[in-house]
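Heads up, one of the protein chains got dropped from this complex, but the rest are sitting where they should.
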Amino acid sequence: MSKKCLEVESLTKRFGGLTALDEISLHINEAEIIGLIGPNGSGKTTLFNCVTGFLKPDNGRIFLREVNITGREPHKIIQEGVSRTFQITRVFPELTVMENILISIRHKEESRIRSIYKKSNRDEIKKASELLEFIGIAELSDQPGGELSYGQQKLLQLASSLMQDPSVVLLDEPTAGVNPTLINKIMDRIREANEEFGTTFLIIEHNMDVIMGISHRMYVLATGKIIAEGNPEKVRSDPEVFEAYLGGD
Amino acid sequence: MDLVYLILQVIINGILIGGVYALIAVGLSLIWGVMEIVNFAHGDYLMAAAFFSFIFWSYMGLDPLISLPLVVVIFLFIGFGTQKFVMKRLIDSPTLITIAATFALSLIIRYGFFVVFKPDYRVIRDPLLQGSLHISSISIPIAKMVTLLIAIITMILLFSFLKYTKKGRAIRATAQDREVAKSLGVNVEQIFLITWGLGIACVGIAGAMLSTFYYVFPLMGVTFVLIAFASVTLGGFGSVHGAIFGGLAIGLIQQFGGTFVSPALKDVFVFGVFILVLIFKPKGFFGKY
Amino acid sequence: MYSYYIRGKLKKNVIQVNDGDVKMKKEWKRISFFLMTIMLASTLSGCIGEKEETPAPTTPAPVEDIKIGCIWPLTGDLAAYGAANKRALELAVEIINNKYPDLNLPLAASEGLPNLGGAKIKLIWGDSRGTPEEGRSAAEYLIINEEVVALLGCYQSAVTETASLPAETYGVPFLNPDSSSPTLTERGYKWFWRCTPKAIDWTRNALEFYTDINEKFDANLHTYGIFNEDTLWGVESGDWLEYWADEFGFEVIERVQYPHETPDLSAEVLRMKQANPDLVHIAGYISDSILYVKTMKENNWLPKMVMSGEMIQMSDFLDALGDDGNYFCLTILFPQDLVTTKALTVKLNEMMDERYGKTFDDPSARAFTGLFVLADAINRAGSTDPAKINAAFAETNIPGEKMILPWAAIQFDEKHQLKAGGYVIQQIQDGEYYTVWPWELATRDIIWPMPSWDER
Partner (left out) sequence: MKNGMNFFKKGKWLFLILIALLLLPNFLKDEPYVLHVCIIVFVYVSLAQAWNLIGGYAGQISFVNHTFFAIGAYTSTMLLIYLNLTPWIGLFVGMAIAGCVAYVLGFQILHLKGHYFAVATIAFAEIVKLLFLNWRGVGAAYGLSLPLKMPSFYYLMWSSKLPYYYIFLLVAIISTILIYTIDKSKAGMYFRSIKQDEDGAKHKGIDTRYYKLLAFVISAWICALVGTLYAQYILYICPRSCMDIMISTKCILIVLFGGLGTVAGPVLGAVILIPLAEYTRIKLGGGGQGWDYIIYGLIILVIVLYQPQGVYSILRRCKKNVQKMLRS
């Protein structure tokens, strides 16, 4: 359990004069669910963008299973096994649900040219259908992604992020804008995925009850710094966290 | 003529023609910036404006300079009409659809004039603005100079409108983020209407001024529209000073390249610089408002 | 494939039925509207087509009409030429098909073509749009679908080049009255005839003119500048001018090639002003010529003489420029003033003016002549058999007095090129075109050198 899956070492990112991330260091062990909380503008999404390569950090290093992935191109990092979802859902509206998932397979460099005549193979389709079953929208698999409801799109995002057997899944507010029953469903799925497949999660979440309930450990980010770390109970009782939230908003 | 005079003359030529390009570009830039529509029919609106000036001149004896306000008002309403009857339906359409729509408009306008006025070359003779100022061996054509002046006035007006009026600020807000503007209670539909009106009115001014020193011909828009695209992108779409900068830069590049290197390749320099700017500074030199 | 896999599980239809109905209604509305528009558009096109196609009502033809295909740029940026030619040719058809005994033109006195039982000429129009491939496809259409007897066209050398290809393939005579590229008759085509001088001729005439000026005025002209546009015609003219300037001992100190229909010519003019040659030749179409004159005036610069091609004889040139157009020279085949001595041309000009409010200019006079040459050949062949027409072409001999153009005669050489036919040089004086060279034909003395802008 103590093997590190993702490790971030003194990561710094500045936008002009603003320091969005200030010497952030954190680590995630295999098969852990980590909650990342913090007031708005504390740099959570920036951290995700840095990890996935969409932003180039000014300083610091990122290791994925002890491989340095700092500064690689996004698609390479994602091919290495980091997958993420978005705060506002981002499914491909004109691709079918099935295609939305199939597209998230782990892409291999050497077979790119062959992709112009190869179709998704049986294994991939089987796995995708299983995932659709898993999140419970299998009957919608031929629908265009754009026709799903918001909550279904959230589920679809989750499913497609699991498609490529990721080393770590970064979820950006998986429950934002979703009704309570569906929130429970999503959380169940995350827990299940973690228990059954041993998937590692890093979750940004504003809903405290939800995130406290699911995380093994938590990090609290405020104005680009980690101000607290530990299990939910510890974080909950941390006065600094309380202050950050009150002072932040 | 020694070299200093020559260079001065080239700079003056560049600035003068650049002023024309800027005036053409600013309307394009406005529409492009606010609605994210590249108006491929822009050159044809220009042509239509020049024709209107010509019609006022030949049937009513009004000089283009005098009929300018009339043309501007007419084109303001033509702009409204374009938005109301065509573009309104395409607000959230993909880029390609809007390109095709404006291209279709371009065909209809261009060949509409072609059918009505026949492909003859027309020139407004003896306009108020003619002749040149001669300062030692440098000559400054008056028509182009006044055009530059009017271009500057137009842009100052437009700039102040965008900067200091409520509607102007709403336009800028819409240009920056349509959704946010909507949520702030901006009537986006109305903003689009105003934008099209203003954009087309600007090109109306350009067309009217162009008719004082250029020939009027149904296919003349094609000649200018590519240059206008280049000006807008060079300056950065959606900014008034960007259009001025782009127009002037392109005028100067064209004149320097044409005079000192090769006239046949003058547009190669323009487009070459333009592509380089796109590659290295894709947002142009000035961003949105 | 995966859709098969999933289909087994697909049981629920997800679209709600009520919703679907509304949607469908909307769709049908849309579709029917769309179809209606298309139908409307096609009916519209049908109507216009019919209206335009109805020939002038004449007495029913006793024998079948002789169809002649005409290919000119009727749309596109050279459409002005196409329109002018169309007017001239319609007049020519009118003259051939009806009795005009007072006109001394071939076939004018009789109704139709007498050797073919009075058959009428009918023109079928093809639009080249000014592009080579459209020209070719128009030619093909005319040959195959309209079964034209012969083809006329196409003004631009590049278009003539491709449009004459199908004529050659299918064995249909092709008469070109107005392209000057020398290569056209060098191809050795069997069915291609050209009744106009080549670029090589008028460029030489221009230089001969300057040599004569040097003698007459002791002008000591030496330096030469060429503006030419970057089309086939422009570049070829520029090349020949350069060639002949060399031959005649002039020095080309600046040659400016510019993009056709460019928005601005200041750089070009400035460059020429910088070189400041004695003489400047403009090889450009009318739009650019207008812009040149305006830009030269803006820059307050003129050489001793500016010469242009026949382009500036189009009425648009003076309409556009007014007095600023004065003193420019042009090489021309169809000098109007020279032919005022010709009752025929005066009469034709009147007819033209009456019908269309425009008079003949160079291209339209050439197209006009072309149709008569063609009709004459068909008439002498006495049949519509292309081989016979081709043979008749070789024996064409139309005397000068039976022509609108001031040539000695129309005869073809072994390369199917017009034998005689030179250019004269005109100068614009007081808004009129006057022939000034060759000296013996001059209707007015040349004003030399052209007065600078300040002196006007």
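For reference, chains read A, B and C in written order, and residue numbers begin at 1 within each chain.
Here is the rule we use: contacts are C-beta pairs under 8 Å (C-beta built on N, C-alpha and C of every residue); 3 or more make two chains touch, one makes a residue touch a chain.
These figures come from a predicted structure and were not determined experimentally.
*Asks:* The complex has one chain that is not drawn here; which of the drawn chains does it touch?
*Replies:* Within the full complex, the chain not displayed touches A, B, C.
*Asks:* Using the touch definition up top, pick the residue from C:E236, C:D278, C:D361 or C:D376 that touches the left-out chain.
*Replies:* Considering the complete complex, C:E236 is the one touching the chain left out.
*Asks:* From the listed residues C:G112, C:G126 or C:P173, report the one that touches the chain absent from this view.
*Replies:* Checking each option in C:G112, C:G126 or C:P173, the one touching the absent chain turns out to be C:G126.
*Asks:* I'm checking contacts with the chain that's been left out. Which of B:I7, B:I156, B:V180 or B:I275 qualifies?
*Replies:* B:I275
*Asks:* For the chain that got dropped from the picture, name the residues of chain A it touches.
*Replies:* 52, 54, 73-76, 78-79, 83-84, 86, 90-95, 99, 102-104, 106-107, 112-113, 115-120, 160, 164
*Asks:* For chain B, which residues reach the chain that was dropped from this view?
*Replies:* Touching the chain left out of view, chain B contributes residues 32, 36, 38, 86, 89-90, 93-97, 99-101, 103-108, 110-112, 114-115, 118-119, 226, 229-230, 233, 237, 262, 264-265, 267-268, 271-272, 274-275, 278-279, 282.
*Asks:* Write the list of chain C residues that the hidden chain touches.
*Replies:* 24, 27, 30-31, 33-34, 37-38, 41, 44-46, 48-49, 51-53, 74-75, 79, 83, 124-127, 129, 131-134, 136-138, 140-141, 143-145, 158, 161-162, 165-166, 169-170, 183, 230-232, 234-236, 257, 259
In the analysis below, only the chains that are shown with their structure count from here on.
*Asks:* Between chain A and chain C, what is the gap in Å from one C-alpha centre to the other?
*Replies:* Chain A and chain C have C-alpha centres separated by 70 Å.
*Asks:* What's the distance between the Cα centroids of chain A and chain B, rounded to whole Å?
*Replies:* Once rounded, the distance between the two centres reads 47 Å.
*Asks:* Among the residues of chain A, pick out those that touch two or more other chains and give their numbers.
*Replies:* Residues of chain A never touch two or more of the other chains.
*Asks:* For the complex, which residues does chain B have touching chain C?
*Replies:* Interface residues on the chain B side: 1, 6, 9-10, 13, 16-17, 111, 114, 118-123, 125-126, 131-132, 134, 139, 141, 144, 213-215, 217, 219, 222-224, 227, 254-255, 257-259, 262-264, 266-267.
*Asks:* Which residues of chain C touch chain B in the complex?
*Replies:* 75-77, 79-80, 83, 230, 256-259, 261-264, 266-268, 270-271, 273-274, 286-287, 290-291, 294, 297-300, 316, 319-322
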